[in-house]
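Only a single protein chain was left out; the remaining protein chains are all shown in position.
First chain written, first letter: the chains are A and B, and each begins at residue 1.
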Amino acid sequence: MTAAGPPLLRGTGLAKTYGNLVALDDTDFVVNAGEVRALIGSNGAGKSTLIKILTGAVTPTRGSVEISGEIAPLGDPSEMIRRGVACIYQHSNLAPAMSALDNIYLGRQPTRRFGFVDTRRQRLQAEELLAHHGIDIDLDARVGTLSTVKQKEVEILKALALEARVILMDEPTGWLAGADVVRLHNTIRTLKARGVGIVYISHVLDEIFAVCDTVTIMRDGRVVAESAVADIDRPRVVHLMVGEKLARESADAALKQRRPRGTGAVRLSARGLGKSGVFADVSFDLHAGEIFCLTGLIGSRRTELVRTLFGSDRFDTGTLEIDGRAVAPRTPLDGMSLGIGFVPEDRHREGLMLDMNVTENLAMATLERHCRGPLLSRSGMVRAGRRAIDDLSVQPRDGSKMVRLLSGGNQQKVLVGKWLSRGPRILILDEPTVGVDVGAKAEIYAILRREREQGAAILIVSSDLEEVMTVADRIGVMVSGRLVAVHDAGSVGMADIVREIGGGSA
Amino acid sequence: MSARSLSMPAALSAHVAPNALPIAVAVIIAIFALTEPAFLSTDNLVGIARQVAIIGIMAVCMTFVIMTGGVDLSVGPVLALAGLAAFYSLDAGFSLPVVILAGLSVGAVVGLANGMIVAFLQLPPIIVTLAMLSMVRGTALIVGGPEQHLIRNEPAYSFIGTGSMFGLPVSVYIFAAVAVIMILVQWRTPLGLLVAAIGDNERAARLSGHRTRFTKTLVYVICGLGAALAGIIQSSQVHTALATYGPFGTELDVIAAVVLGGTSIMGGNGSIARTLLGVFFLGILNNGMNILNVPIDIQLIAKGAIIVAALAIAARRG
Partner (left out) sequence: MASFFRISAIVNMRSASAALALFFAATIVFFCVSAPRFATASTVENLMSGFSFVAILAMGQAFPILVRGIDLSIGAIVGLVGMIVFDLSLIGQLPGYLILPLALLAGALAGAVNGVLVVHLRLQPFIATLATLAAYRGLTYAISGRQLVPGLTTTPIRDPWLTGIETYFDVGGWLGLSRLVNMPWVPLSFVIMLAVFVVLQVLLTSTRFGRDIYATGGNHEAARLAGIRVNNVIIAAYALAGLCAAIAALIMVARFTTATEALGAGMELTAIAAAVIGGVSLAGGVGAMFGPALGAFLLGAILIGLTLQGVPQFVQQIITGAILLAAVGYDRLLSVRRQRRLTAASTAAT
């Protein structure tokens, strides 16, 4: 089962370093014909660097890539496409106003004389492709009107129309609902039967056990294990991903620092919160002096839920009490006046002013404090900024540095610092350490623990189980818009959480 | 590999580009001064300041709009309509403060309309203000008709545009006052910071608890007020109110001055002080070329080429 066919794609001794940072260290990677290979690892394990090398988006520092036994030139996306390596990215790469048919052949429609598109031949080819791979799609529909799973299928067809022999899929089920995941998996099985090699990147172990043949597990920039899926079980996979030693150490450390539930008063109390078509019947309490982690799959609506707590979105049903008072924040300003701070998931799109400096970003939520009458006290801002920079140890210690020029970890510290400067009674953080290096991660955890000691109620949305097990006092699990379980962190293992996240099957 | 080592031209442009505009201003002053000594005469320098006052006030007031990622094409007709409003209030015998208020209110109303449509209905600013350009011009023509309205025997009003104090025209004082106020607003009030924040990342600004729509509306009101003030000065300067003042192209001159000052048309970065440099750069260029009798055609080509060159340098930097 492992070696389904001849190797289609083989990377040998691949390595990539950015300055001192080793993103990928001497990695071998093989995909065979008719094989679905899972590629898993926690954030920063080197998966995305590996994928970028294989698609030609990044030139490796060392190593070589062979496609069907031929050495491929590196760092040239169009050359990789030409040789039959296609990638389906997490975000859409389709033109929404064009038909599915045109998107499948984007940039390479068959033409007759004078550049006229041979629509008949195009359609025939597409229908043949559909029939051959057993995919059903309305070729004339505008892609923007298709459901997400159909759009993924259009992207797969686009790859197949290139006669791709290897398809890399980066979190292909990220935004899909359960039934659609099954559809996509059926498509993948059909492709596999046709001899296409597939690399399947996912955080969702259920999916890996459902559809993949082999699994490559990465950690800290190297491959730590390769195995047939049939020969491995979930706890083993989790241990390999996290690293046994680290898992135990961090669990110990977390245990020592963990707090029993309910030490403080109830700060925020949600009862039966719902938003039509998004999430329903969510009830939980958030206490002063605790860290409560909401975990679940991407698309399980955790972000949508916490946004309604802050007021940047609104819930339709249920009640929300803060400090015992029923509230319904309608704007971020409402949330802030209730003492809530909110660190959004996407720090570039929603969090930071990248072209403004650190001091200004830190002051962005507290401008009114720096006002003397109608005037803004720049010197006050600078002083407060300097304090925050020292406090959070932002590197470099220079308030006039443009935020764009900071590393991901330091950007995140600035974003957290912006809210800490308000002294929030409730701090909500959505995926606070995505794209943050290990050192900065630890610093951010330390900051959050310190805030907790000072009595703040902290709510973290995280998909990173290692993070959840490290910082949480209590853990809530969301599945498809429902809060299915709440645990004391001390009394639950990672394997249980993994099982619940996947919807409790297996 | 070689990504670390900056090539010579890159290093050069990294140092020169941020200061390109001051350097350019200095260079053209030197050129004009050397070729035509009359250029540096006090009269001429005062003349330049007077000439740029009207465009300058509008450019200073439009800088915030452009910083938020917008643009206002309707300033030309606002200038005309404000002049007419002032004329009719004068005609009706109101006192000077009321007359000025009447003129300014035109700008406030148009700016409010622009701002609310852009901020709350989220329509594209180019089109909204283009439509407004057409509508305000039509209104001005209905109000004023195609004929000139002479402003006679109004010494107080005429003082705004033609009077002088301590050897400088009053309009220059007004320009300076507006510039100083707006620079203060930019550096010493939350609004200045907020405008940059909205242009940089509107969603983040909203999530930081700012009323971004209100702020966006406000910057269009400021822009409208600037255009109206320019209209009052202009009508006072030429003793005439006319519905076709601020002809098509006025707004483009204003935008050119702002953009030359380094404010990105995409929003975000920007500085009122640098807009002033842009204003004077264009003003000196016009003045110098006039003194040197450069024909209008070459002037236009030179203006276009200079804008392209300045922005291409800025784009290389980014």
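Just so we're on the same page, contacts are C-beta pairs under 8 Å (C-beta built on N, C-alpha and C of every residue); 3 or more make two chains touch, one makes a residue touch a chain.
Small disclaimer: the values here were computed from a predicted structure and weren't measured.
Considering the complete complex, the chain that is not shown touches A, B.
Set against the missing chain, the residues B:123, B:150 or B:292 yield one that touches it, B:123. Across the entire complex, the residue among A:98, A:210, A:333 or A:446 in touch with the chain not shown is A:98. Interface residues of chain A facing the missing partner chain: 77-78, 81, 92-98, 102, 106-109, 111, 114-117, 119, 138, 140-142, 144-149, 158, 175, 177, 179-180, 277-278, 480-481.
Taking the whole complex into account, chain B touches the unshown chain at residues 71, 117, 121-124, 126-128, 130-135, 137-142, 248, 252, 255-256, 259, 265-266, 295-305, 307-308, 311-312, 315-316.
The definition used in the following text is that only the chains that are shown with their structure count from here on.
Chain centres here are Cα means. That of chain A falls 45 Å from that of chain B. Remark: chain B residues 187-190, 192-194, 196-197, 200-201, 203-211, 268-269 touch chain A in the complex.
Of all residues in chain A, only 312, 332-333, 335-336, 342, 344, 349-356, 360, 363-365, 367-368, 370-371, 374-376, 378, 418 touch chain B in the complex they form.
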